[in-house]
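Dropping a structure here in structure tokens format, bear with me for questions.
Heads up, one of the protein chains got dropped from this complex, but the rest are sitting where they should.
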Amino acid sequence: MSEPLLEVEDLRVSFRSRRGTAVAVDGLSFSLAPGEVLGVVGESGSGKSVSMMSMLGLIRDPNCTVEGSARFRGSDLVGMADKDLRVLRGRDIAMIFQDPMTSLTPVYTVGWHIAEQIRVHQSMSKARARARAVELLAEVGIPDPARRIDDYPHQFSGGMRQRAVIAMGLANNPSLLIADEPTTALDVTTQAQVLDLLRRLRRDHGSSIILITHDMGVVSQLADRVLVMYAGRAAEEGPRQEVFHHPRHPYTWGLLGSVPRARAPRVRRLPAIPGSPASALAVPSGCAFAPRCRFAHDQCAERPPLAGADHLDACWLPRDRRHELRHSLDEVATAAGDPGQQSIIVPATEEFE
Amino acid sequence: MVRFALARFGAAVFVLVSISVLVFLIFFATPGVDPAARIAGRNADQATLAQVQAEFGLDQPLPVRYALMMKHLFVDRDLTSFVNRGVLVIPQIVHAVPVTLSLVLGAAVLWMVVGVAMGTLAAAWRGRAADPLIVLVGVVGVSIPVYWLGEVVNLVTQSRLHDSVFSWVPPLGYVPLTQNPAQWALRLLFPWLTLAVLYAGIYARVLRSEMMGALDEDYVRTARAKGVSERRILIKHALRCSLIPIVSLFGLDFGALVGGSALLTEVVFGLPGVGRLTYTALQNLDLPVILGTVLYAAFFVVLSNALVDLVYAALDPRVRHV
Partner (left out) sequence: MTERGEVLLRATDVVKHFPVAGSPWRRGARQVVHAVDGVSLEVRRGQTLGIVGESGCGKSTLGRCLVRLTDLTSGRVELAGQDITTLSRRRLRPVRRDIQLVFQDPYSSLNPRRRVGEMVAEGMEVAGERSGRQISARVAELFELVGLSADHVDRYPHEFSGGQRQRVGIARALAVDPQLIVADEPVSALDVSIQAQVLNLFADLQDELGLTYVFIAHDLGVVRHVSDRIAVMYLGEVVEVADADDLYEAPAHPYTEALLSAAPEIDDGVTAIAPERIVLVGDVPNPVNKPMGCPFHPRCPHVQAKCTVERPPLREVAPGRSAACHFPLVAVAGRPAAP
């Protein structure tokens, strides 16, 4: 196996506030090989964005503490001086964000944004940068790029804007592209276009991609490996097919069960996860998922390690019985009139802010 | 853009006409005031009154009266002051305008430069000791009454320390730029500073809060992710977007000041500007002068608003393309 491009170890990000310390990322470890696509899934607040942004030094909140290590090509990003980190950002590691509507400065043209990205890292004449920007826009499939380059962001549709943002991210041929919910704000047909684009880029440029999303379908289409996060921790990590075909963690079961499918036969009730996600202000000291888990037992008071060879999970349940346990869950959920049904409707825990 | 500009100026003309109608109505509807007597001036005889009645068509229907009034104001320009008989209104205003313009222009340059610098620095140093310090300076500037500050400045520069440190300060009053540029600047120096202190404080505070908002925007995060330096983010992204509301604020303030709102400064420093003219006219209920100055003020306010809209469109592409 080749040298990993990015190796994150025990990353911990916390925010101090008047109401206590919110632990947004709690001991996250994963590694990413060159050319690999890692899908990071998890519900809102599970720490997906914060973990990536903290590595790149994009969290400017003075109350934020980042610990652990994130080695990119051997050098640790955590604790690196901002001056050095800045050289990497946008050149070796590009990051794009969810809402293309607000992620471009409204008073500059699309071409200006791309040219800025190029010229921050390379000495290139304005004219050459512009020509390169036209090329990039053409590459991401903007029709008539030579003319559209002088448009302002608000003159682009949502899908085009996200393409422009992707073009900007690709300007310096980064070896890692972090895309934070790149299609969440888009319509299905537009999302399909952008996913197609990402797929093509990955093939043509061979760059690694970290794809953050809460849409399991998107990950299933694009990722080589999948990381499932819950309450700032990794619940499960492994090759895509392993995670989707043989999920091991009860949280992953719940997530997969919660998604109503367009192509599977209809069920009347979904095997939902009871309760609501753990608050970052009060993450249980043991297994974070235990309060919502049907199979919680005494051992869960202790925090389970992320264990396994290529397919890892953090759960105390016996490995060999997981499959069987998962199926028992389906039966509970779909049995109508079952007394267990009530416990599914009524949330066991509540989150009060 | 050209169409936008034309449309904007069309609107400005419309507003001006409306204001003149409004002023005219107030002029002829102020209770207890006989317009003929007011126009004819103090102690006018019956013959003059009758002449005024006829000239201004006071027995005619309102639209005719309005037209006649505008004719006297703009075509014949023979409206005379009610207090100082024989003093024409228009030349009085024409004389006062350069004084006010000199005062306000100079102060505006000062406060824009200082205010923008302070606001930007405060935003750049947010979370550090310098930020609250700058804010405090701004608050002090805003809270000092101009009148009081002007008096103190006068006291210090004209009498207390006039013989030692401030011996170079000329006496109060105005010298036209064309006559002696050095004296012009020297005499206006303290009025400029006094007026600028207030506005610099306001602008610094507004800009600071605008920039704080801008620095939290997604596009700043994107710029950081691109590897853009903090300084460039501050100037090219945050400041550039924050300037848009500042420009409209500036237009309003500038228009109002040129229109006569700088009267306190003018009175304190003995500058014969439009503000002082309005001030005295109001004290005497000198209707012809009030009419002239109000229309003049309206003209500047409307003009500067129209200019602001144009600058706004130049600064903000979203306005341009609607």
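Order of writing sets the chain letters: A and B. Residues in each chain are counted from 1.
By our rule, a contact is a pair of C-beta atoms (placed from the backbone, for glycine too) under 8 Å apart; a residue touches a chain by one contact, two chains touch by 3 or more.
What you see is a predicted model, and the numbers here were worked out from it, not measured in a lab.
Asker: Check each of A:L11, A:M160, A:I178 or A:L306 against the chain that is not shown and name the one that touches it.
Answerer: A:M160
Asker: May I ask which residue of A:V23, A:L56, A:I96 or A:L195 touches the chain that does not appear here?
Answerer: In the complete complex, the chain left out is touched by residue A:L195.
Asker: Out of A:A81, A:A264 or A:A309, which residue would touch the omitted chain in the full complex?
Answerer: Considering all chains, including the one not shown, the answer is A:A264.
Asker: Which parts of chain A are in contact with the chain that was left out?
Answerer: Output for chain A: 43-44, 157-160, 187-193, 195-196, 214-218, 220-221, 241, 244-246, 254-264, 266-274, 276-277, 336, 341, 344-347, 350-353.
Simple rule for what comes next: only the chains that are shown with their structure count from here on.
Asker: Between chain A and chain B, what distance separates the C-alpha centroids? Give it in angstrom.
Answerer: Those two chain centres are 54 Å apart.
Asker: In their shared complex, at which residues does chain B touch chain A?
Answerer: Going through chain B, the ones touching chain A are 127, 217-219, 221-229, 237, 240-241, 244, 315-318, 321.
Asker: Going by the contact rule set out above, which residues of chain A touch chain B in the complex?
Answerer: Result: residues 56, 58, 62, 86-91, 94-97, 99, 102-107, 109, 116-117, 120-121, 152, 154-155, 165, 168 of chain A touch chain B.
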